[in-house]
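Complex shown without one protein chain; remaining protein chains in place.
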Amino acid sequence: MELFNGGQISLSNIPVLTQQGFRARILDRCHEDARLVNLFGHLGTSGQVRLSAILGLDEEAGLEILSTFISSEAAQYESLTKDLLQAHLFEREIAEQWAIQPLGHPWLKPLRYHCNYRSATDIWKNIANKTIPGEYPFYAVGGEEVHEVGVGPVHAGIIEPGHFRFQCHGEEILHLEIQLGYQHKGIEPLMQGQDLKRSVLLSESIAGDTAIGHSTAFCEVVESLSGCIISPKAQAIRAIALELERLANHIGDLGALGMDAGFLPTSAYFGRMRGDYLNLLLALTGNRFGKGLCRPGGVLFDIDANMAGEFCLKLKKYKEEFQDVSDLLFSRPSVLARFEGVGVITPEDAQKIGLVGLAGRASQLECDVRINYSSGMWQFHHVPISLGATGDVYARALVRRQEILRSLEFLLKVLPSLPAGEIFTPAGPMKPDTLAVSLVEGWRGEIMHVGISDAQGGFARYKIKDPSFHNWFGLAYAMRGQEISDFPLCNKSFNLSYSGHDL
Amino acid sequence: MLKILKTRFKQGCRTILFPKAKAPDLPQRYRGRPIIAGQNGSIDLGKIFFNPDSDIVYSNDYSMATSKREDLVLSQEREMALARALNERMLKIFGRSLKLRQVSAGGCNACELDLNVLNTPVFDLSRFGIQFVASPRHADGIVVTGPVSRNMREALLKTYEAIPEPKLVIALGGCAISGGIFSDSPQASHGLDTIIPVDLFIPGCPPHPLTTLDGLLRLLGRISS
Partner (left out) sequence: MALLLISLSILIISSLLILLFCRSKEISACVFLWSLVAACGFGLWSALSVLCQKAMSLPLTGVDFRVHGTIPLGEFYIGIDALSAFFLLLFFILSLAAGIYGYGYLRDYTGQRNTGVHFALYHLLIIVITLVLVAKNAVLFLVAWEIMTFVSYFLITFYNESESVRKAGYLYLISTHVGVFCLLVMFLIMGAQAGSMNFDQMTATQFPLALAALLFMLAFVGFGIKAGFIPFHIWLPHAHPAAPTHISALLSGVVVKLGIYGLMRVMAIVKDFPLWCGVLLLIMAAISGVGGVLYALGQHEIKKLLAYHSIENIGIITLGLGIGMIGHAYHQETVAFIGYAGALLHTFNHAVFKGLLFLSAGSVIHCTHTGDMDHMGGLFKLLPWTGHLFLIGSLSICGLPLFNGFISEWLVYRALLEGVFHLDVFGIIFSSLAIVALALVGGLAALCFTKAFGVIFLGSNKSSEGHQGKEGRLSNIDIKEGDLMLRGPMILLAAICLWGGLFPANMVYFAFQGTQAITGLQIPFVLKEAVINPLLSATRVLSFGGVIFSVLALVRDFLVLHYPVRLTETWSCGYVKLSHRMQYTASSFARPILKIFRSALVFRVEGKISKEYFPAWTSLKSSVKDVSESLLFRPLFYVIKKFSRKLKWIQSGHTQTYILYVFLFLVILLVWKLI
């Protein structure tokens, strides 16, 4: 069944296939041109678990949705992962959330350490009572000569918690396994109340650095379900905020990359320049991360002509500064020597893993929601796609630089010609028993929210997918055969969200 | 080399003079300490989300950090009691050099990011002798962010345990103070002070870097009200 970004479909219209048919359809489509964008479970009316898969057809800007029922007694199905790597984390998530066994899954381990949502017996016994990390069955390379390096959950820097387990011989990494789940707060169940006012705040806290991206996705789901069409001005302001968020994070990452390559001047300058963009967000929304801007029905803060002019002036200055400093970074041989050839992901691997966002683009994947599934402002202003060639740290840095310049161009084009009109149209009640999807290109990549409404006007199931969910495996895979000292650099080049993964 | 020097020259000095001079003005839309006048009932700074679509009216004032949990509850009758300096003995130990370890315990990463900002040239935290260190063994205290998720609880306690005595505990952000937006979740706790004793509460979602800096400096007696 065809669906588009921001579209909705009544639950009864979603095709239900047999388990074999479901599996075969997904595999067939994904081995052609489609991509597994989401795979999740929700409770069907009869108490059975309904698995729904959303496939993305990047070329046609279309989404295909299909589903199957899993009986609650057998609670098992044949794993997709052994034939489709992209399903790997989705199936682990389903196994944990719904206590459904994906038969033949090659890497079936806990993901976030919580009880399942349907009060059945957990696949991992007593998972909720265990102290999470000690029980994780890490992959180990045999032999006494191999040593392991375990890092985290409390890291050396001010970053989020996660445990990294390296299998090393000398400085060489034989295998890296990343175990997350420390940040798990149970956001998805919390979203499933009736209080939308509270839910929008939660969506802003899925990943603090992507507050605009996630809250935009949430608002689009609600708007889609309630049939609310927001004004062009509100769309423009959301897009501006999204690009400001992208700019701030990309610039911060370039600084951090310089730092990890051992080149401090640019890291200090970029660190400060990141603050400039956050301060623009602060001026616009009253919060440095843009919390409080997006609400179902539009935005809460307007940009008047004065503010737009002021922003333009500042952005022009910032652009000049950025070019100065980024030229300095990208012209240092010592920096380039650290960037090049480190943490390479080939386009084939990237496609199989299902990388999204800038990590995917650095490996030549043409994936950008703003272009492939354009909605809102992006239908009127096209941003060219920024691709890297080499799939290494250098490519990921270069894609960032390119995107920064293109975002600045976009802002300087949109700000002086903001559409007129209201910024907020109150959204009505949501259509019951309907599923809505929205895709947003956050600064890390493709964010997808799926909301299924219940009869009472709330959400029966709310599914959040941060781009990090696709990309964490890419980071782990990129480290094989690298020196362990390259890990911080490589990690920074992906800069994935722990919170967005753990929810 | 010349290019580095040239860029350095162009960048100039960007460090704010605070606390010697007034901090730069925050934008008018910034949501700082709520204005209690005209409100009925009390406002708990540790529990509000500083969102614009609530009934609360916000001022532009960034100083909000307190030494006690109950000081965060604003009401008509009570003046805001900002954080007080540590006692003399603690000041003698930590006054000129304070090493902190940060523990991220289940938050959304916004607090962590704005804490990192304190290390940029704009705020230049190290000029106050305050530094974030890699190991709790080198630290005098911890800064905790996030609602202390169930999965992070043990790691947090281990970190707390690893810090030599005497130690300071700072709860940063609404989540750490009360569980914040996640307080309804069974995975989150209801405030850091229910787990370990806390010396400084810095509210906000996330706290503006100035709020954090102001709180830290008040704790060290560098700013007095």
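Here are a few things to note about the model shown:
The letters A and B name the chains in turn, as written, and every chain counts its residues from 1.
Note that a contact is a pair of C-beta atoms (placed from the backbone, for glycine too) under 8 Å apart; a residue touches a chain by one contact, two chains touch by 3 or more.
The model shown is predicted, which means the values in this text are computed figures rather than measured ones.
Only one of B:Ile130, B:Val143 or B:Leu156 touches the absent chain when the whole complex is considered: B:Leu156. When the whole complex is considered, the residue among A:Gly47, A:Gly142 or A:Pro333 that touches the unshown chain is A:Gly142. Set against the missing chain, the residues A:Ile70, A:Leu85, A:Leu315 or A:Ile464 yield one that touches it, A:Leu85. Among A:Glu171, A:Asp195 or A:Glu320, only A:Glu171 touches the chain left out of the display. Contact residues of chain A toward the unshown chain are 85, 88, 106-107, 131-135, 139-155, 161, 163, 168-172, 174-175, 352-353, 473, 477, 480-481. Interface with the hidden chain, as seen from chain B, comprises residues 103, 135-137, 154-156, 158-159, 161-162, 164-165.
Throughout what follows, only the chains that are shown with their structure count from here on.
A straight line joining the Cα centres of chain A and chain B is 28 Å long.
Of all the residues in chain B, the ones that touch chain A in their complex are 3-4, 7-8, 10-11, 14, 26-27, 29-31, 49-53, 58, 101-117, 119-122, 132, 134-136, 146-147, 149-152, 154-155, 158-159, 180-182, 184-188, 205-206, 208. Residue ranges of chain A in contact with chain B, taken from their complex: 112-114, 131-133, 153-154, 156-161, 181-187, 189-190, 197-198, 201-202, 205-209, 211, 252, 265, 268-269, 271-272, 274-275, 278-279, 282-289, 291-292, 295, 300-301, 321, 324-325, 328, 331, 497-499.
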